[in-house]
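Here the complex is missing one protein chain, while the rest keep their positions.
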Amino acid sequence: MSEPSVVVGTIGSDAHVVGITLLEHALKEAGFDVRNLGAQTPKEAFVEAAAETGASAVLVSSLYGHAEQDCEGLHEGLAEADVDPMTYIGGNLAVGQSEFETVRRQFREMGFDGVFDADVEFEEVVSTLRAELGMDERSTRLTQARS
Amino acid sequence: MSEPSVVVGTIGSDAHVVGITLLEHALKEAGFDVRNLGAQTPKEAFVEAAAETGASAVLVSSLYGHAEQDCEGLHEGLAEADVDPMTYIGGNLAVGQSEFETVRRQFREMGFDGVFDADVEFEEVVSTLRAELGMDERSTRLTQARS
Amino acid sequence: MVEDTRLTDAELEQLDQTVWESAPVESASFEEAVAFHEGLPEHKRFADVLESADRVLTQPRAGVPRLDDQIDLLQTLTDEGDADLLPTTIDSYTRDNAYEKAQAGLEQSRETGENELNGFPAVNHGVDGCRRLIEAVDAPVQVRHGTPDARLLAAVTLAGGFQSFEGGPITYNLPYTSKYELAETIEYWQYVDRLSGAYTERGVPINREPFGPLTGTLVPPSVAIAICIIEGLLAATQGVRSVTLGYGQVGNLVQDVAAIRAMEQLGTEYLPEEVTVTTVFHQWMGGFPRDEARANGVIALGAATAAVVEPDKIITKSPQEARGVPTAAANAAGLRTTGQVLQMLSEQSVDLEGVDREQDLIERSVRSLLDAVFDAGDGDVARGTVEAFEQGLLDVPFPPSEAADGDVLPARDDDGRVRLLKFGNLAVDSEVKQIHDARLETRATTENRRPSFRMVADDVSAISDGRLVGRPGDD
Partner (left out) sequence: MVEDTRLTDAELEQLDQTVWESAPVESASFEEAVAFHEGLPEHKRFADVLESADRVLTQPRAGVPRLDDQIDLLQTLTDEGDADLLPTTIDSYTRDNAYEKAQAGLEQSRETGENELNGFPAVNHGVDGCRRLIEAVDAPVQVRHGTPDARLLAAVTLAGGFQSFEGGPITYNLPYTSKYELAETIEYWQYVDRLSGAYTERGVPINREPFGPLTGTLVPPSVAIAICIIEGLLAATQGVRSVTLGYGQVGNLVQDVAAIRAMEQLGTEYLPEEVTVTTVFHQWMGGFPRDEARANGVIALGAATAAVVEPDKIITKSPQEARGVPTAAANAAGLRTTGQVLQMLSEQSVDLEGVDREQDLIERSVRSLLDAVFDAGDGDVARGTVEAFEQGLLDVPFPPSEAADGDVLPARDDDGRVRLLKFGNLAVDSEVKQIHDARLETRATTENRRPSFRMVADDVSAISDGRLVGRPGDD
């Protein structure tokens, strides 16, 4: 059985990559096949990579405050390319000091399946993803070995 | 011409004396005859000392948050003793984090001529007092020498 | 004449009776109290937790009038501040033994929902109230107060399950009141210490902690240390076996580190072997900046100092210190700022140059102060203390009390270390005096003014004005 494939990257003009670099490693450790698109990735490149790899999930990172503008049209693009991965977004999702709940609602409406703030631990992202992809039934032993 | 006499002290059960100790010195330097009643002085002792010395001013210090209770009846006492000094109060005048303007109003209503917060500088207290007692007309030279 | 001898069991019993007679609340049996203590889980045993810790523990100050509020407050401080040790700060009326006023304030607080007292009136809450508090919270709790005659307060709170009691006959007299002779307070505290000793003998060690910061304002380290050691000795005589010597930050890193080291060194040296000596470092106890951001800087500097010298615990301040009794949130914030700095710095080794020299100077002064006390009392530390203060051989700056001369006047030297400008009759040798003089001379030259009261006043306000040394023309 092949490992589920995941696309990660930092969207738009954003160059913050520490988060996705660590996320990439954590996902690999947890048994994902990860394609890291790196910094400043246009939304089109996410769509392309998702289509190419038949990704189960697309993880978008945005730290610098322009997530909303940068992600506009991402989900439409995925639909057009006829792929339907889970989509997560995380990081610092608004300029300034907004309440996270408002932010979460907004990105949910844009089509993201998971919206995470910067407090989230890698472990939590990984386990949420594994759960949502139904991986834990398949590989309880692996999880136990990790924890 | 004799120096105007001033009574200072910390009222009630309050033992904070650093402020009045420094105030005493500053007032002396500025040409006042100071009677320092020290810590934990009952309001009656302020009245007595004011009467005894024919004080031009009574300066009450309170840091520990019970100023309101401790000063109740002070002005009535002064009136009964038939003395009418200027009365100032300063320090931390309320328990907790109240707005200073509310506090000021409250102590004005109780009869204090001057209400100061803990930010006040000794120089300001001294010069306000000198001005209100009309000392500056009498001794501009002294003031100039100090400043 | 007061003497440093242990109260007999009979004397203790008789005193117990007198103390409880005056109480506005019901008394509790000692046996039952011991049983209550024995029932407490390990993590609430103050002396054990403190003495076995492998890092600097944090403890705030906090007290509000109502019991439920006090429980909430303490829970906030552990939950949101990660406090390791908890306080219960007692209100001023109780400190004055004015229990009726405390009662009125408590009732008024219950009616209005406002805090009409500046602390927790433990006596009025009684033994049961205290026990409910101890049961409800999740860490060891100490009584922190400032009560010259704390006999009833000790009787109630120790029976009520508290296992640590701050203060002592000198440190809760001189800074806190103008109404007591030293001979009087020594006698009162012999009862407190003997009672602590009695619990200790029953396997319930009561931790006792002299209040080292004294008047909080430019107190020379040697004076603070000498006085804490005296109180430690007096407590040990009465059977206390867990003593925490205290010291308040002066703000000069090298001097503060040297002082804590000296205190650790001399504490173990002077106190009897059977006493476990620990140390507490208080974040700056003098006037704070009114601005919370600046206050946070002062708090962090205290935390950094503690991280370097590692006392057993640190008493934290809140960013609202200058304004009044802090909110629970602000108090917890002070704890977290402290915790962050402590943790980050204590993971690294930081060794400062010049500590030894300063430590020598402090130790030398402490020794001569203590020698003077022993001499004055013909070997009896209680009598010696009374005598030494009477003659000004021991003295503190800015005492509200007439029990100390208040003839010593401190000022900072050019490096910000606290020196003495006037020694009064203080029992330090002339070489030490010359060192202080020389340092202050250097500063005077830098500032082009004579060492004077004006300099002292500038120093007193300096930290609240944003700096360490009160330089002229700086407003």
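Per-chain numbering from 1; labels A, B and C assigned in written order.
Operating definition for what follows: contacts are C-beta pairs under 8 Å (C-beta built on N, C-alpha and C of every residue); 3 or more make two chains touch, one makes a residue touch a chain.
Everything quoted here is computed from the prediction, not taken from an experiment.
Visitor: Considering the complete complex, which visible chains touch the unshown chain?
Guide: Hidden chain contacts in the full assembly come out as A, C.
Visitor: Which listed residue (C:Asn296, C:Gln320, C:Gln359 or C:Ser461) would be found touching the missing chain in the intact complex?
Guide: Looking across C:Asn296, C:Gln320, C:Gln359 or C:Ser461, the contact with the absent chain belongs to C:Asn296.
Visitor: Of the residues listed, A:Val17, A:Val115 or A:Leu129, which one is in contact with the missing chain?
Guide: A:Val17
Visitor: Take the complete complex as the reference. Which residues in chain C touch the chain that isn't displayed?
Guide: 251-254, 289, 291-294, 296-301, 303-304, 332-341, 343-345, 347-354, 415-417, 463, 466-469
Visitor: Against the chain that's been left off, what residues of chain A make contact? List them.
Guide: Looking at chain A, the ones touching the missing chain are residues 10, 13-18, 21-22, 25-26, 38-40, 64-66, 92, 94-98, 118-119, 121-122.
By our rule, only the chains that are shown with their structure count from here on.
Visitor: Can you pull out the chain pair that has more C-beta pairs in contact than any other?
Guide: So the chains sharing the most C-beta contacts are B-C.
Visitor: Starting from the mean Cα coordinates of chain B and chain C, work out the distance between those two points in Å.
Guide: 30
Visitor: So the centre of each chain is just the mean of its C-alpha atoms; given that, what is the distance between chain A and chain C in Å?
Guide: 54
Visitor: In chain A, which residues are in touch with two or more of the other chains?
Guide: none
Visitor: Counting only residues that touch at least two other chains, what does the list for chain C look like?
Guide: Expected reply: no residues.
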